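A protein chain is absent from this complex, but the other protein chains hold their places.
Presenting chain A:
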Amino acid sequence: MNRWCYFEGAPDPAERVLGQCTGCRLYDGDVKTNYKDGTISVSTHKITYHGQNVTLFIPLRLIISANSVPGSWNHSPKVELFAQQWEQSLKPPGPQSTSRSNEVRFAVAKKRQEDFAVQIIQRALEERVWEKQARQSQTIPGILAASGKSRGIGAVVKSQEAKHEKENAMTSEGLQDLKKLMKHADDLAKLAQTAATKVDGQDEVAKLRSMMMSLGLENDNATGELGLEKELAVVCRPLIEKSGGMMVMEEAYCALNRARGSELVSPEEVYSAAKSISKTYPAAGLLFKKYDSGIAVLQDSSLSDAAVVERILALITEFPEGLTAENYSAKAGFSPIVAKEHLQMAELKGDLCRDDSSRGVKFFPNLFQLHSC
């Protein structure tokens, strides 16, 4: 009941009355008051109660929500408002300084009037006309002079709304981008269709190749049919020389695409180019090799198994305590995976034997074989 205050003075010039109900009675919480048979009027700025010789009001900025409570056989229909407390400094005098409840209730005389009143109040709360007014004329004293910033729950609600609006804007912007993308996709689809129709003829392969080039899938004519093989040779040759004569396919793939920078090629393409490189492009002097363990390498074609074994046997004399894959990898410059493969290959050929102890696997010259000769 302490939300209601005496109204003195003139209404705001920008204020409009939105609706009225007659025969209303105010409540303090659930308890009837003597303010009865008055007229409640809802304006863009406030809710006013005109009694017989008194006028009370609540500014809309204090109202958080409005609900209607339908009547029953012994209760009149009511409007229930949730309202913030008055700001201490702004509160004009009122009939009561305390309240039984944060709800402000008033009863209406006729059925359906409560719904009508709630609708009007809600619309006024949405429009927030009082706020615009306050922003434009911050110096006007009185209730409307409250700073342009809203406070309390109202502020939270407002900031949420603002955020929501911003998100909406962003979403629609994103959809715009998507539309653009779809337009591009359309172009691409058309291109593919023309490609398909053009290919329907003789010389399909050549045509497809030219189409692919126009799509940027093939770099240029100079490399011709052996494009990828040549690239592999150019990119991997120096790396292979540096790393003891071979590299695993994963490294080759990475190196190739790193060199390309853009227009990357798929692992499958690199793999198939490498597989056939010794036949299709022997000038590269490279050989694709797949070890029993499943790892695949690209290696110098002059690097035979026998040469590898010879090198290991020369190296192993430096390791009377046994040669590990790590030792060998460090000495020969191979990656550890390749080093392990080499040692196992030499073992299977009978040139090495293994010592598998708690200290790991070490390789020794195959003395079993040497002693029996």
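Methods note: a residue touches a chain if its C-beta (ideal position, glycine included) is under 8 Å from a C-beta of that chain, and two chains touch if they have at least 3 such contacts; residues count from 1.
The working rule: contacts and distances are computed from a predicted model.
A.B. asks: Which listed name, "Small ribosomal subunit protein mS29", "BOS complex subunit NCLN", "Vacuolar protein-sorting-associated protein 25" or "BOS complex subunit TMEM147", is the one UniProt assigns to the chain that has been left out?
C.D. replies: The UniProt record for the chain left out of view names it "Vacuolar protein-sorting-associated protein 25".
A.B. asks: Among the options A:25, A:46, A:78 or A:362, which residue touches the chain absent from this view?
C.D. replies: Candidates A:25, A:46, A:78 or A:362; residue touching the omitted chain: A:362.
A.B. asks: Would you write out the residues of chain A that touch the absent chain, in ascending order?
C.D. replies: Contacting residues on chain A, toward the hidden partner: 322, 347-350, 353-357, 362, 364, 366-369, 371-372.
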